[in-house]
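The block underneath contains the structure these notes are about, expressed in structure tokens.
Of the protein chains in this complex, one is absent; all others appear in place.
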Amino acid sequence: MADATTPLAALRDAVRRFAAERAWEPFHSPKNLVMGMAVETAELMEHYLWVDCEASRSVTDDPARRQEVADEIADVACYLLNLCNVLDIDLSAAIETKLIKNALKYPAEQYRGRWTTK
Amino acid sequence: MADATTPLAALRDAVRRFAAERAWEPFHSPKNLVMGMAVETAELMEHYLWVDCEASRSVTDDPARRQEVADEIADVACYLLNLCNVLDIDLSAAIETKLIKNALKYPAEQYRGRWTTK
Amino acid sequence: MADATTPLAALRDAVRRFAAERAWEPFHSPKNLVMGMAVETAELMEHYLWVDCEASRSVTDDPARRQEVADEIADVACYLLNLCNVLDIDLSAAIETKLIKNALKYPAEQYRGRWTTK
Partner (left out) sequence: MADATTPLAALRDAVRRFAAERAWEPFHSPKNLVMGMAVETAELMEHYLWVDCEASRSVTDDPARRQEVADEIADVACYLLNLCNVLDIDLSAAIETKLIKNALKYPAEQYRGRWTTK
């Protein structure tokens, strides 16, 4: 599978099957899935805990560390896709909608090179 | 855009353009992006804070709340895709790899209907 | 040390000395400390990930698990006290102030037995 050719639906199906094969649906309440996402995000965060922002760009120069980070990213993504499955939310549509809202909230001219206008 | 037809690469391009139009790349260190993911995940978690697991399945029955949850999910996804862009990690491949590892860690027969074997 | 007799200042001193003995002050920027708090909170959350709210009250019936949870709680507290040290914030005063604000935000009569008035 590769991002260039894999529709999100294929990834959603893969995580749906994984849960179904283990009959894990009863555990996959939105409350639990969101909590799981937070746990996995924190494990990802741990890789970047003590480094400065600039140095954080080089953490994954080490191939072993890069694989660990990729695994944590995948864990977060799996929870996210599971949540979309449970809630029957189309993630592509949700992202498209949110980017339009964000474009109105952060006009490009006004926010160029800055994250706040204060 | 819809999950059935949208390859992940198209979503990654959309968030890449959004950042580029604002020249936000300098802010998008992995450390900051992961921290942003955690912040957005917590905003998503807030919707499920005081309800029980079972009741959490009905939180999004209310259409307004459903849109808020979809927006928060999209926010997390945008940070995740940004992070994949910055680290040049193929998310589909990372998910595929991780699901294989998880299948070995949680054999279906052994974990059917249970999240621990203790 | 026991909560009945230990002033917060004594605990703050203990974590200050721990950091000073290792010359860790340069790593203890507020950004890093807050990130560390989030990481430790997630490790605490992991103990409660798959259980329902009611069942979560019994997780620490097991003595070994109880010690693990106590250790994670202590980890969060140490980051919190470190942060108060670095920012020179009096935690007792901050809590007192916040409880007064919260009492105005959540009048007892109106919120008795409910977490929302919607």
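Order of writing sets the chain letters: A, B and C. Residues in each chain are counted from 1.
Basically, a contact is a pair of C-beta atoms (placed from the backbone, for glycine too) under 8 Å apart; a residue touches a chain by one contact, two chains touch by 3 or more.
Nothing here was measured: the structure is a model prediction, and the numbers come from that model.
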| item | value |
| --- | --- |
| Among the chains presented, those that the missing one touches | A, B, C |
| Chain not shown: contacting residue from B:Ala4, B:Ala20 or B:Leu49 | B:Leu49 |
| Residues of chain A in contact with the chain not shown | 35, 38, 50, 52-54, 115-116 |
| Interface residues of chain B (partner: the chain not displayed) | 27, 32, 35-36, 38-39, 41-43, 45-46, 48-50 |
| Residues in chain C touching the chain absent from view | 1-12, 14-15, 18, 21-24, 26-27, 29-32, 34-35, 37-38, 41-42, 44-45, 47-48, 51-54, 56-57, 59-60, 66, 69-71, 73-78, 80-81, 83-84, 86-87, 89-99, 101-103, 106, 108, 111-113, 115 |
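Keep this in mind: only the chains that are shown with their structure count from here on.
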| item | value |
| --- | --- |
| Whole-Å gap separating chain A and chain C, where each centre is the average of the chain's CA atoms | 27 |
| Inter-chain centre distance, chain A versus chain B - centres from mean C-alpha coordinates, in Å | 3 |
| For chain C, residues that touch 2 or more chains besides their own | 35, 38, 50 |
